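Only one protein chain is missing; all other protein chains are in place.
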Amino acid sequence: MSTMETRPGRRQYVKFTFFKVAADWRRLDAGLRDRHKAEFASLVEGWAERNLVRCYSTVGTRGDVDFMVWQVSYEMDDIQRMQSELLGTDLAAYLDTPFSYLSMTKHSNYVEKYSGPGRDSFTRLSLAPGEHKYLFVYPLTKVREWYGLTGDERQEAMNQHIAIGHTYSSVKLNTTYSFGLDDQEFVLAFETDEPGDFLDLVQELRGSVSSAYTLTDVPIFTCATTDALGMLDAVAASPARVPALA
Amino acid sequence: MSTMETRPGRRQYVKFTFFKVAADWRRLDAGLRDRHKAEFASLVEGWAERNLVRCYSTVGTRGDVDFMVWQVSYEMDDIQRMQSELLGTDLAAYLDTPFSYLSMTKHSNYVEKYSGPGRDSFTRLSLAPGEHKYLFVYPLTKVREWYGLTGDERQEAMNQHIAIGHTYSSVKLNTTYSFGLDDQEFVLAFETDEPGDFLDLVQELRGSVSSAYTLTDVPIFTCATTDALGMLDAVAASPARVPALA
Amino acid sequence: MSTMETRPGRRQYVKFTFFKVAADWRRLDAGLRDRHKAEFASLVEGWAERNLVRCYSTVGTRGDVDFMVWQVSYEMDDIQRMQSELLGTDLAAYLDTPFSYLSMTKHSNYVEKYSGPGRDSFTRLSLAPGEHKYLFVYPLTKVREWYGLTGDERQEAMNQHIAIGHTYSSVKLNTTYSFGLDDQEFVLAFETDEPGDFLDLVQELRGSVSSAYTLTDVPIFTCATTDALGMLDAVAASPARVPALA
Amino acid sequence: MSTMETRPGRRQYVKFTFFKVAADWRRLDAGLRDRHKAEFASLVEGWAERNLVRCYSTVGTRGDVDFMVWQVSYEMDDIQRMQSELLGTDLAAYLDTPFSYLSMTKHSNYVEKYSGPGRDSFTRLSLAPGEHKYLFVYPLTKVREWYGLTGDERQEAMNQHIAIGHTYSSVKLNTTYSFGLDDQEFVLAFETDEPGDFLDLVQELRGSVSSAYTLTDVPIFTCATTDALGMLDAVAASPARVPALA
Partner (left out) sequence: MSTMETRPGRRQYVKFTFFKVAADWRRLDAGLRDRHKAEFASLVEGWAERNLVRCYSTVGTRGDVDFMVWQVSYEMDDIQRMQSELLGTDLAAYLDTPFSYLSMTKHSNYVEKYSGPGRDSFTRLSLAPGEHKYLFVYPLTKVREWYGLTGDERQEAMNQHIAIGHTYSSVKLNTTYSFGLDDQEFVLAFETDEPGDFLDLVQELRGSVSSAYTLTDVPIFTCATTDALGMLDAVAASPARVPALA
């Protein structure tokens, strides 16, 4: 559990790094693999004492990635240094990073106008992930026509969007911004315990005005909350750990 | 044959995982490869006692994948755990998963309105694959304009679509939903014994209204029903097993 | 030369499989490579006694594939089994299949209406490749607007298309259908001895009505007719076989 | 620090080369890796005595590249020779170059008309990177409709674009041209110490007229300024170098 203190009024750097373990890592001795996992997990846990760091497994939900580390910090240097250290582990000799999303927090005019003054300046600038079982992450880019609408037109579209979202109270949204820092405009991260609720929400939003201005919103990552070692164990469960199936 | 009990009113998690065996697996000793196959097949068979699990070969129908495992469960944990265990086998050191589709079942308003009340709530929420020889799977995403149509317009388009489908009685459709869980909106799985019938159906549907609102419906996977060991044997038939060609 | 008997009124399964040999296969001993080639060629020749099987080299015409095997059979099982056996050879440990197209034959209403009753039902349902030196293969998908035209509009467009084709008498067309079976709608295979004639035909067709409704018609494969061993020898000509350049 | 002399009136060749280190490089002995890094860094430093050469780390900001070398020279031969020598190092046996952008400097009519005569001819033909902490690089291609506008229409759009840029005084832009030399039309490189400012600038520019004529402006690379050895050390930080986390 992260212990990073919130600094009011300061924007945060946000990083979603998706890892895939090379198939030939599985040819290594089980003991060696355990040492690889312990070193990597220990490093992640060390960083969780300074930054907001969360661990997720994508085994079974996607075929192109195995796990994801979500890091939030007030310093870009932390983002780069943690990755540099992860790449210095022995496990990194068998790791690839097929997807990587860099973003920042930002005050949202839309939410403030919808919710009333002051509310958003607190919640948007510092992320506070809850304890939900699933996280759904995707990069979002709007078509340029969206930015050609008037402010009122966009506010109206966002009001509709936010209102639909509010009817699914089990789903919490974290919005981050990537303009100029990475290939997408936004990275969205939704938390919920009920995948079916999120599915229904996304399907209902397809009919909204703002949805019609989406250029791309894939890939979509279904991520299951876990801890550092659980995230790595899931990459290759050994029979000894699955007695129920013996 | 799966023995999972149906739980009325509960939605199911659905997973289609396509595997490809690395070419250099074929450089291994035949005995070792047989042990790899036996371990993997045994694990799949064990899961088939708890979940709905079906095995398919794509050797010869596509060049980018070798076989597919179709898993259905009421628990997302099962989807992740089975894949985690498959990745823990010795064969997994030579496996890649080029395509992977996660979805859920969902009640369909379209079908209920077309067929009358009550019929769909049963058939749609729990999948019940038959014993047909071929399965045709593809991810589907509609253009956003589809969601801008009125409910009546969409219902009318779907009525036409369903009616055409009904004229091909040898083809059975399983519709699943991926909104927000994976890159596509739907994953469709058609069962039939006659590939030519399915080909003719798809060609005829090209002229339907709903087809004009398709954004993407590829890749399309032609999958042949088999069992766990047959699915693995097909990856590399040894001469000893093909006496007819001696 | 294939000896498969024609079965009037029955549709055929058609498979175009493009192979690429891994670069490191060339690091093997020449004698071992010769045994690899002999085993693979022998298997292909065995199948040519039961199915229509043709061999082509793409060395020098493309950079992403080395050779292609064209198989036609009345049984889908044959398509899958031959590929399974090819993957069981020693050479397969060094083979990839970057492109693969599965299709079927089908009666064409367009051709019958253009040519008169009865003619097409014979020629379209069973393929009969000639002895031309080159084969040009590509997958074709039309835009959905094509299927929104009336039958008369499409027939008129096809009449123009067929008429242009007939002015190039040295070029023979084999049309096959992939709707629902594979990613494309059609796989077209043109035979000719004169690449320049085919180039001119394709350029002239660019101005036709039906061409304007093309969504995608690439990749385009220029394939040179050869036999099973010639197809494999071309993958890496040894100096001893090129005395003219000594 | 580069010492290349400016030659007034001469155009420069500009190269952005993004490198990725193969995962298996991390399996080598640490001492050997240090020698690899020293050789590569020494070569880069040697070239920095003749050309403008800057080093950047992308570890943690992207998943597909590890570092970038920015080279500017009045001679194309220098661009090719430096890369040839870098590829001759021992490290190069473990390097890939996933992204590479070649461009030239060019006098800008837009800037001259906006800023007044003479100003641009100096600043645009020779690049002079400052000492800012971050560099944001992306290739840009406009839609062809942009080139169908009249000169006045384009000038007006660029005036708006430049004016917005001037309100972010902490951000400095380097514009280079790739027409016919590489896949993109322009390569843009922005320098700043504040990523958040650049993010806000790019978001604000989304509403500009010229932005509506963008065909593609990705990938976007967030690059952190460093020196040759720091750029290589960041690829895999050893625990000994991260005492704060011990």
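Per-chain numbering from 1; labels A, B, C and D assigned in written order.
By definition in this document, contacts are C-beta pairs under 8 Å (C-beta built on N, C-alpha and C of every residue); 3 or more make two chains touch, one makes a residue touch a chain.
Being a predicted model, the structure only gives us computed values, none of them experimental.
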Contacting the left-out chain in the complete assembly, out of D:87, D:128 or D:218: D:87
Touch criterion as defined above, residue of C:13, C:47 or C:136 at the omitted chain: C:136
Where the unshown chain meets chain C, residue by residue: 23-27, 57, 59-64, 134, 136, 190, 195-196, 198-203, 206-207, 211-212, 214, 218-220, 222, 224, 234-239, 242, 245
Contact set of chain D toward the excluded chain (per top definition): 11, 13, 15, 17-18, 22, 43, 46-47, 76, 79-85, 87-88, 90, 92-100, 102, 104, 106, 144-145, 147-148, 177-183, 185
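The criterion applied here is as follows: only the chains that are shown with their structure count from here on.
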Type of chain A:chain B copy interface by residue overlap (half), same or different: different
Residues of chain C engaged with two or more neighbouring chains: none
Contact graph of the chains (line, ring, star, complete, other): line
Touching pairs - complete list by chain label: A-B, A-D, B-C
